[in-house]
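One protein chain is absent from this view; the other protein chains keep their places.
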Amino acid sequence: MPVSPVVEITFALSALVILLSSLAVVLVKNPVRATLLLIVAFIPTSLVYILLQAAFVGILQILVYAGAIMMLFTFVIMMINPSPKDGESPAGGSEGGEGGFSGMRGALIGLLVVGALGALLLPKVYHAASQVSVAPVTKPGFGELSSISALLFEDPANNPLTVSFELISFLILVGIIAALNFSRRKGAEARMENSITTRPTEALPILQREALEPK
Amino acid sequence: MSVSLFNLPDCLMLSLALVLIGSYGVFRRRSLILVLLSIEVMLNGVNLSLISFNFFRWGTVENSHYLYMLSIGVAAVEAAVGLSMVIVLFKNYNDITRNRISQLGERA
Partner (left out) sequence: MNPYLLTQLPLVGGFIFLLFLASINPFRKEGASTLIAVVALCSTAAAIWFFLPEGAQYFGGAIRVTSVGKVIAYVCLGLTAIGMVLSEEYLDKVRVNGIDWRMVVLALALGMVNLCLANDIATLFIAYELVSIPSYVLAGFSHGDPRSNEAGMKYLMLGIFTSVLFLLGLSFIYGATGEIHLVAIHDKLARAVEAGATGDLTLAKIGLGFLMGAVLFKVAVAPFHNWLPDVYQGTNLASLAIISSPVKVAVFGMLGMLLWGVFEPLADLWKPVLLVAAAISAVLGNLQAVSQTNLKRLIAYSAVVNAGFILLGILVNSVSIVVFYLGSYGIMTLGSWAALMSMGTNQADVDELSDLAGMGRTHRWSALGLTVILLSYAGIPLTSGFAAKFGVVLEALKPDAAMPPMTLWVVMLSVCGGLVSFYFYFQIIRALWLQSPAPESADRRLGGSGLRWNYAFVLILSVVVILSLGMFVRLPGL
């Protein structure tokens, strides 16, 4: 099947950028950089979606994923990470140091596990996929907005996608309720008197408890 | 078949590579925010596999485009819940490093 070289080159370059920046997301120390690099990975991903005749999905990727979700991450990092100093910031966490799987040994073990999994999985998938590979046949108007909207909204009383579409609204409500609940202040709690969760000392934040405990 | 890059096996390789990179991050990263970011990398790979299956094999109905929309909705909710938990953790521990948040476990 002839694929135009422009498509090939675009795909190859995008794949390269996606892989490199995703690797960087996993490896860099600074959390703000990691978030920005993930956005960098999302842009060529949306390009690949456009090559796959999923232009609407590509737009969603930029608008919703890079635009909204990643901004959420950036805000939270800014919130809890006011002044990174000495190369160790709360949001970044200290890489390595304590713990069993950290430092070079941890990296080696992680690499070994992931590498083994990949070595096991990738050739199998590649083989199976090339067995079933045929020239892509798409219907006219595939991936266009009119076609997707017909899929989503046609005959809502009998459309198989209606139920999941409605259920996800409850999922989002749960997310909102959870975020609201977690952000409730002590004022709300103080109203419910005579209530301590666990043993009195354990309910204190850890820093205060460390101060109370005799060294 | 001519040698070509833009086909189903290659797209699947790309997406599985993203999943593996992300899972390496999930196991390696100490900061909880960065763990969440690594999970987003994985999810990106999964979405890519959904869309490429749809285009290369079943190009008559855009079912996986719909699945993609559901998956980013779920990702948004997960990010919101996860980040609000991270903030609460930060309030209580003044730290979001995985190793230091360990009050639970077997006591001698």
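First chain written, first letter: the chains are A and B, and each begins at residue 1.
By definition in this document, contacts are C-beta pairs under 8 Å (C-beta built on N, C-alpha and C of every residue); 3 or more make two chains touch, one makes a residue touch a chain.
The model shown is predicted, which means the values in this text are computed figures rather than measured ones.
K.L.:
Taking the whole complex into account, name the chains on display that the unshown chain touches.
P.N.:
Over the full assembly, the chain not pictured touches A, B.
K.L.:
Even though one chain is hidden, which residues of chain A still touch it in the full complex?
P.N.:
For chain A, the residues touching the absent chain are 121, 124-125, 127-129, 131-132, 157-164, 167-168, 170-171, 173-175, 177-178, 180-182, 184, 186-189, 191-192, 194-200, 202-203, 205-206.
K.L.:
By the contact definition given up top, give the residues of chain B that touch the hidden chain.
P.N.:
19, 22-23, 26, 32, 35-36, 39, 42-43, 45-46, 49-50, 53-54, 57-58, 63-64, 66-67, 70-71, 74, 77-78, 81-82, 85-86, 88-89, 92-93, 101-107
Assume only the chains that are shown with their structure count from here on.
K.L.:
Under the touch definition given earlier, write down the residues of chain A that touch chain B in their complex.
P.N.:
Within the complex, chain A touches chain B at residues 1-3, 7-8, 11-12, 15, 18-19, 22-23, 25-26, 31, 34-35, 38, 41-42, 45, 48-49, 51-54, 56-57, 60-61, 64-65, 68-69, 72-73, 76-77, 79-80, 90-99, 101-102, 106-107, 110-111, 113-114, 117-118, 121-122, 125-126, 129-130, 132-134, 136-139, 142-143, 147-148, 151-152, 161, 164, 168, 171-172, 174-176, 178-179, 182-183, 202, 205-207.
K.L.:
Please output the residues of chain B touching chain A within their complex, sorted ascending.
P.N.:
Interface residues on the chain B side: 1-2, 4-14, 16-18, 20-25, 27-34, 36-38, 40-41, 44, 47-48, 51-52, 54-57, 59-63, 65-66, 68-70, 72-77, 79-81, 83-88, 90-100, 103.
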